[in-house]
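A single structure is presented below for examination.
Only one protein chain is missing; all other protein chains are in place.
Now for chain A:
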């Protein structure tokens, strides 16, 4: 089992995710008391878009919103490496 992944938000918040729990990036940010943007929480509105500066994510639900290069949809993806994101 891999160790937990580090999630860096806006270059200042250091959060951790247990790979086995498949927590979405949105939930990770909320659990840390941050106020990320969201609407549908289901991958079809794109409101939760964040910049994925470094690292990789995998999608838990098939996103319908267009994912521009360098972005990811926080509500439906989970990190699969240490990641750095910006919102």
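The rule is simple: a residue touches a chain if its C-beta (ideal position, glycine included) is under 8 Å from a C-beta of that chain, and two chains touch if they have at least 3 such contacts; residues count from 1.
Here, contacts and distances are computed from a predicted model.
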Choices "Inner-membrane translocator", "TusA-related sulfurtransferase", "ribonucleoside-diphosphate reductase" or "High-affinity branched-chain amino acid ABC transporter permease LivM" - which one is the UniProt name of the chain not shown: "ribonucleoside-diphosphate reductase"
Option from A:32, A:47, A:60 or A:80 whose C-beta touches the chain left out: A:47
Touching residues on chain A - with respect to the absent chain: 35, 37-42, 44-47, 49, 62, 64-66, 68
